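Part of the complex only, each chain left as placed.
Chain IDs A and B follow the sequence of writing; residue 1 opens each chain.
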């Protein structure tokens, strides 16, 4: 089920086809997952979303690609987005995440959520030492 | 302000002192931040929380320490815990996070939150390819 009806033949629209082709070329696979098929209902939204994903996730930078995927998983878990957890866990595994790393990642995410609650429940005042703007 | 009154002299309790001493030794600093001073109101909670933080964050493993801190920041941002964002950004910087890495980390967190919303708003159905249990 979905809140929009995805276009039956999305690549009939040349703007959609251009994005799908770039997804396939960037990821070196024929597979275009359902998020992009859903976003095809609005080519402008599709284009801007893919442009940002490509720039932030598929461009060399100061953080390695696997770490970026682990951060993406962490945010998706915290926000409770099942689809996102699935797709980025698959992506992390494709980029080499081992079972041991997966288990450690889960331990860090779970611990962070736990201490987030303790801090919020106690309303801990900020230490001056943490102020970067001093 | 805080929801508990932290003990005036927490290290008078030998269980609290033992935890504080281990925090100082593990982190190689005399600084014990306010979270631990607040948790000192209940030595059992203090001990179990520190034991988990030490095991998950300060033990060598399959994920490097800086990546763990970046994941911790990501979860803390998603959960809106200002104190946690401050303390783990300071920890990541102490472990070598550059300004460029900080900016990229923020870009990944922000993008993940954005696509989380799009997926949830569209209620995108899961691709079979993402099922690890197939």
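The working rule: a contact is a pair of C-beta atoms (placed from the backbone, for glycine too) under 8 Å apart; a residue touches a chain by one contact, two chains touch by 3 or more.
Keep in mind the model is a prediction, meaning the values are calculated, not measured.
Chemist: Please state the number of copies in the whole complex; 2 are the ones shown in place.
Modeler: The whole assembly in this structure file has 6 copies of the sequence.
One rule holds in what follows: only the chains that are shown with their structure count from here on.
Chemist: State the superposition rotation angle between the two copies subunit A and subunit B, fitting on C-alpha atoms only and giving a multiple of 5 degrees from 0 to 180.
Modeler: Copies differ by a rotation of 180 degrees.
Chemist: From the mean C-alpha coordinate of subunit A to that of subunit B, what's the distance rounded to whole Å?
Modeler: Between these chains, centre-to-centre, one finds 20 Å.
Chemist: In the complex, go through subunit B and note every residue touching subunit A.
Modeler: Interface residues on subunit B, with respect to subunit A: 1-4, 31, 33-35, 38-39, 45, 49, 52-53, 56-57, 61-63, 67-68, 70-72, 74-79, 81-84, 86-90, 93, 98, 100-101, 104-105, 107-109, 111-116, 118-127, 129-132.
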